[in-house]
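Shown here: the complex without one of its protein chains, the others still in place.
Now for chain A:
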Amino acid sequence: MVLGRSFEDMCAQMYYRGKMFGFVHLYNGQEAVSTGFIKLLKQTDFVTSTYRDHVHALSKGVPARQVMAELFGKSTGCCRGQGGSMHMFSAEHGLLGGFAFIGEGIPVAVGAAFTSKYKREVLKEEGDMPVSIAFFGDGTANNGQFFECLNMAQLWKLPVIFVVENNLWAIGMSHYRSTSDPEIWKKGPAFGMASAHVDGMDVLKVREVAKEAVERARRGDGPTLIECETYRFRGHSLADPDELRAPAEKAHYAARDPIVALKKYLLDNEIATEAELKSIEKKIDEVVEDAVEFADASPLPGRSQLLENVFADPKGFGIGPDGRYRCEDPGFTAGTAQV
């Protein structure tokens, strides 16, 4: 959680210094959800996320260096600089992507869950059933794709967990004013799915519910819908002036900061000392700084990368049989096209 928070704060700094560009959406305040769920997963499990995906990537195990480099658009990033802030992918860690378009990740998680179930039950592969988790927001819960996937997942009893990070706001649209029944967890039972509502600002509670859901999925009991009540401390994105939310609401949730709450819990129950927590924070700061330095020092992707990966076969498009690029742009690589 601390890594997530420090990382996001550093992102904001770097953005305002012009080191990264594009639309960046920070996760401050919602760390408990990411940590609570993803830290229970193994490397073989899958996660799909939204555009607010930096911390999901970090929780899943993607090195901070790679995430920061991806944000800077460098070739050492987890997607070689082609994805950017909103599209963190990692085959190694089972991160099936951040999705800029809301709701598009949910069917992908359902598909991955189907693969897990198929491999285990039909192909009789050994090992635990890999579980998929789809993270999305309250706004997405009004989208058609959400309902279609709830139906499919429950129908086929797939090992997928739908986690709604209900932070009450979809850019500037209040959840209460855009949803007929604001209690999203109630939509699960309509499909016969087990659902729960949990306080998303308390990492231990989230972890408890998550544990049950993950175990359910691994056993083959089917999907779960979990609504986490959480809040984002910053605006929707770094370009959002965040004028619409009432200061009272922000203050209410700031008082429930998950990191502060966990710290208090640890100190009160004497699980850790002040010094130990400080040393953790220091270590995290070093990790984040190292990530920034690494990203700074990394090279930008070469121009030829523009035409790569449009199709599977690099020669199928972009490169002709004579080994030269078939780009219609006359000066593209001849060095005369000034940009």
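To be clear about the criterion, contacts are C-beta pairs under 8 Å (C-beta built on N, C-alpha and C of every residue); 3 or more make two chains touch, one makes a residue touch a chain; residues count from 1.
We take it that contacts and distances are computed from a predicted model.
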Out of "Serine/threonine-protein phosphatase with EF-hands", "Auxin-responsive protein", "3-methyl-2-oxobutanoate dehydrogenase (2-methylpropanoyl-transferring)" or "Cytochrome c oxidase subunit 3", the chain not pictured bears the UniProt name "3-methyl-2-oxobutanoate dehydrogenase (2-methylpropanoyl-transferring)"
Touching the hidden chain, out of A:173, A:194, A:267 or A:287, is A:173
Among listed residues A:6, A:90, A:116 or A:140, the absent chain is touched only by A:140
Out of A:204, A:244, A:280 or A:297, which touches the unshown chain? A:244
In the complete complex, which positions of chain A touch the hidden chain? 21-23, 73, 81-84, 86-87, 100-103, 139-140, 142-144, 170-173, 177-179, 244, 300-301, 303-307, 310, 317, 320, 324-334, 336-339
